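Mind looking over this structure? Questions follow.
With one protein chain held back, the other chains of the complex are shown just where they sit.
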Amino acid sequence: MSGLDLNYSEVEEELRANVRALLADRAPANVTLARTEAEQTTDLALWRSLADELGVTGLPVPEELGGAGASWRETAVVLEELGRAVAPVPFFGSCVLATAALLAVGERKVLSQLASGEAVGALTVPFATAPGPGFPSGVHADDGLLSGTVRHVADALVADVLLVPALAGDGTPELYLVTGAQVEPMVSLDMTRQLAVVTLDRVEGVLLASGAEAAAAVGLALETGAALLASEQLGVAEWALTTTVAYAKERHQFGRPIGGFQAVKHRLADLWVLVSQMRAVARAGADAAASGADLPLTAALAQAFASGAAVTATEEAVQLHGGIGFTWEHPAHLYLKRAKSASLALGTADRHRARISELINL
Amino acid sequence: MSGLDLNYSEVEEELRANVRALLADRAPANVTLARTEAEQTTDLALWRSLADELGVTGLPVPEELGGAGASWRETAVVLEELGRAVAPVPFFGSCVLATAALLAVGERKVLSQLASGEAVGALTVPFATAPGPGFPSGVHADDGLLSGTVRHVADALVADVLLVPALAGDGTPELYLVTGAQVEPMVSLDMTRQLAVVTLDRVEGVLLASGAEAAAAVGLALETGAALLASEQLGVAEWALTTTVAYAKERHQFGRPIGGFQAVKHRLADLWVLVSQMRAVARAGADAAASGADLPLTAALAQAFASGAAVTATEEAVQLHGGIGFTWEHPAHLYLKRAKSASLALGTADRHRARISELINL
Amino acid sequence: MDAELTRAIGDLLAAHDPATTPVADFLGARFDAGLAWVHFPEGLGGRSAPRATQQEVNDAFAAAGAPTLDSGRHGIGLGMAAPTLLAHGSEEVRRRFLRPLWTGEEVWCQLFSEPGAGSDLAALGTRAVQEEETGDWIVDGQKVWTSLAHEADWAILVTRTDPDVPKHRGMTYFVCDMHAPGVEVRPLRQATGEAEFNEVFLSGVRIPDAHRLGAVGDGWRVAQTTLMNERVAIGGHAEPREGGMIGVLARTWRERPDLHTPALQDAVLRLWVDAEAARLTSERLRQQLAAGQPGPEGSAAKLAFARLNQQISGLELELLGAEGLEYEDYSFRRPANPSMIGGSPGYRYLRAKGNSIEGGTSEILRGIIAERVLGLPQEIRVDKDVAWKDLPR
Partner (left out) sequence: MDAELTRAIGDLLAAHDPATTPVADFLGARFDAGLAWVHFPEGLGGRSAPRATQQEVNDAFAAAGAPTLDSGRHGIGLGMAAPTLLAHGSEEVRRRFLRPLWTGEEVWCQLFSEPGAGSDLAALGTRAVQEEETGDWIVDGQKVWTSLAHEADWAILVTRTDPDVPKHRGMTYFVCDMHAPGVEVRPLRQATGEAEFNEVFLSGVRIPDAHRLGAVGDGWRVAQTTLMNERVAIGGHAEPREGGMIGVLARTWRERPDLHTPALQDAVLRLWVDAEAARLTSERLRQQLAAGQPGPEGSAAKLAFARLNQQISGLELELLGAEGLEYEDYSFRRPANPSMIGGSPGYRYLRAKGNSIEGGTSEILRGIIAERVLGLPQEIRVDKDVAWKDLPR
């Protein structure tokens, strides 16, 4: 983790401003809250805007494949803003997990569809899967026909294509492209990223990679995901901090803004320190994903730190808002649910610490 | 832990008042601090007063053996006050550990000497030894001649008799009474309870118990010690709380008592809650030691909780005193050192949690 | 327990078989025999006996299988309204309300908090204006976080009667008829999806002056009686080892070895230790208070319980991993019998967040401990000598 660039470039700040402006316009809190009870819990119109108006769906994909030819660093900035808005779009599943897997196996056609946003992809693994040794074993391949059930799949509900890790009869890891699976919504703790059960019953798949290549692709996708999820968590935590500081300045009790009470001030100061640390860790994760240098350790660090930090930030937001923060109408709970779910996604902090232990012999 | 009596009886409160008055008179902070740099770091005059004037050295020993015929509950109250004064007397080693072992094996002569305070005893085990399976293996017995070195022995420096757990040639646990060992002081983190290295080189011992009886006696002594150490830790923490609250009322910064600043108030409130919880846990430990009911679990709980709590309390005391709390002249460091050392004594909280796990299958 | 009490209980049980007597009848008879709240005066459910004997009386009835009211539905009445009615109600008010409250025939709720007056209850703005002709009070305003408002017959209500004096001095306390015209109850949905509480809108609600508790302008003092009893009610009951939230976690741990890792085990054990320490502390307080009055120490129990519930339910989700990503049901509903322990792990996690807010935030409780237990200086008050109407909001 030396030589990391931990700051934002001007291009990144400009990208952030564009994404933030779009989300402020199209995905204000009341709209996002209402969406959680709509028939379709994903905001596909917003998704189209992100793809068509801003072109942020293919940032790490080379230009010749229809992408923006940028890197995971810029993708991470988009994730920060999506986290800050808990925007219900399949960006993480399609533009991070699926894209990372397709980049790894050198696939081009679907990749360009995902990059342009004309198709949504999802990596068909349980969202709680941690990176590291081991290959998902929920699906079995039999002569190119896939069978199995995978629960807690992120962003599969609106996916056009599924990237399905499967085990061949002899246990060889394989990675398939699938379009005709049965996908059912699950009631999910996180209301703005509804998970799904994917059921495959002798469904045809297109083999993308096999053996070590398949294992490496899935592993890299999960590691990239873990490294970048910290940026989304940072966005969630920043919302919590910013909104709570603003509320503390405006809400009066005992004739004073509650933000003038020292115990509240000190907690918000501690929270600011925590969010500052998350930012450094998230930038390290994004930079490592982009360069590939030291990615396993940096990804594990990112999740070991950011998971708990985002939960703390949103828990403090609920608490310091008092009663109003516990109501359905206030968006704080959406962030709390996102933060807590994200802390379980791609492995709990506990698992990531265990991974650090293996990687640096601690 | 049902049916526990968690309060103090009137007799116990009277006992407390007597011990506290004596300590306030004979062991004020400046005297105790000076004692740590004296040739003799134990205050033997204070010890004599506790034994002769107050008669608190034999509380759990039956009257016919020269004791007070009370119980470990009353002993615990004395420990609270000794902790509150970080009094440099060998009470814990002699009146808890050694006395418990002698009571367990049914010894009478030395027990009555310890009960009256005319002799000081020490259990020759490393002070960090945790209760539970396993027998101290530092000393070996060969035809009644004992050899070995035991480091970190509490209260051995002024001990007249040592209770030495030893392993016979065939590995049988045995418990001996020894009077002629070489005892050397160690520079100890805890300045008011200096530890010692006990060296035995073919020293004659009197066999008190052998086999299961010896193992049980040492085990019970350690468990009783762990249960009662929480009371000493409670006293340490109460000093920290009381002294810090008083200081916060009196110390002015920014034209106000620092105890009027909300962040300080809230921390002291949290500390008060913690000390209240320590008190309940310490009383549970004392009651369980007295009744024998559920002692292994209650002793483990007592140390699992009180170790960290006393450290927190004294750390908060140092911090909230600001610079003065970090000076040699202020007694806060004596309490910090006692609390941190006590958290390592008779097993760290970590080990006690592991013991709880075994005992209740958690 | 003295012989007279024992005899009275025996007589009552002999005359009214707990197994066959309808609940309200049995409780009515218990009230009339002065065995409801033994320390209350005669004729008001008591017999001016020492408060300390109440527990023994309750135990004797419990041993005989006598019925009691559901504490969820009647907790506010029994725990908060009753002591306040006794302490501050007129003789007429006490006679009118205590008996049906005790028998469960009338359900009570509490109209205290407002959107602008949460921790700072004394800032409340629900206006009560006295009509000159009738002496009745006309009440307008909005209350929030009202459990049971949709089922309650009566409410204890604090209002602003004089906006021109500093806030603590211009409040008045009433009993409010929840069936009166102008009382509108709307469910208040919370983060869990359900609506355990309500918002209550009061528009021109008429309250007779006879239903006032305490003097005009003395509402703050009256409310203190209620609040002190609330804090004790929340933290004061005995719990067995591994009762409450820690029991759920311990059970999950024991039943699911597939989820075990060494680090999670230590985390579970830490919380077990903390929960057991908190339980013993409440038990010690209960032993001390058996005979005494509630004090600020109850605040500590509530503080510890809120933190533990949050930590334990948070760890449960971490332990469950993938399963923790699920939820039971976010659809809007009004739970008949809300439980913080029941429901799914996700529900427990979300619901526990309310524990450090409802019934006094943890921040307020720390302040109470610091000032009332430790005697630390009070917060600097900028609102002390300011008329309520001039306070910044």
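Letters A, B and C name the chains as they come in the text, with residue numbers starting at 1 for each one.
Definition applied: a contact is a pair of C-beta atoms (placed from the backbone, for glycine too) under 8 Å apart; a residue touches a chain by one contact, two chains touch by 3 or more.
Here the structure is a predicted model, which means the values were calculated and not measured.
Visitor: Since one chain is left out of the picture, which of the remaining chains does it touch in the full complex?
Guide: Per the touch rule above, the missing chain touches A, B, C.
Visitor: Where the complex has a chain not shown, which of B:6, B:178 or B:345 is the residue touching it?
Guide: Looking across B:6, B:178 or B:345, the contact with the absent chain belongs to B:345.
Visitor: For a quick check of understanding: of A:193, A:283 or A:333, which residue touches the chain that isn't displayed?
Guide: A:283
Visitor: Just to verify: which one of B:8, B:72 or B:127 makes contact with the chain not shown?
Guide: Checking each option in B:8, B:72 or B:127, the one touching the absent chain turns out to be B:127.
Visitor: Considering the complete complex, identify which of A:16, A:256, A:321 or A:337 is in touch with the unshown chain.
Guide: A:256
Visitor: Contact with the hidden chain only, please: which chain C residues?
Guide: 262-263, 265-266, 380, 382
Visitor: If you put the missing chain back, which residues of chain B would it touch?
Guide: Interface residues of chain B facing the absent chain: 36-37, 126-128, 151-152, 186-191, 195, 252-256, 261, 263-264, 311, 315, 318-319, 322-329, 332-333, 336-337, 340-341, 343-345, 348-351, 353-354.
Visitor: Write the list of chain A residues that the hidden chain touches.
Guide: Against the left-out chain, chain A lists 1-2, 4-7, 245, 248-249, 256-257, 259-260, 262, 264-266, 268-270, 272-273, 276-281, 283-284, 301, 304-305, 350, 353-354, 356-357, 361-362.
We adopt the following convention: only the chains that are shown with their structure count from here on.
Visitor: Using C-alpha centroids, which chain lies at the maximum separation from chain A?
Guide: Of all chains, B has its centre farthest from that of chain A.
Visitor: Please report how many Å separate the Cα centroid of chain B from that of chain C, as a whole number.
Guide: 42
Visitor: Using Cα averages as centroids, what's the distance between chain A and chain C in whole Å?
Guide: Whole-Å distance between the two chain centres: 41.
Visitor: Chain A to chain B: how many Å between their CA centres?
Guide: Those two chain centres are 52 Å apart.
Visitor: At least two other chains touched by the same residue of chain A: list those residues.
Guide: In chain A, residues 261, 263-264 touch at least two other chains, as defined above.
Visitor: Where in chain C do residues touch two or more other chains at once?
Guide: In chain C, 363, 366, 379 touch at least two other chains.
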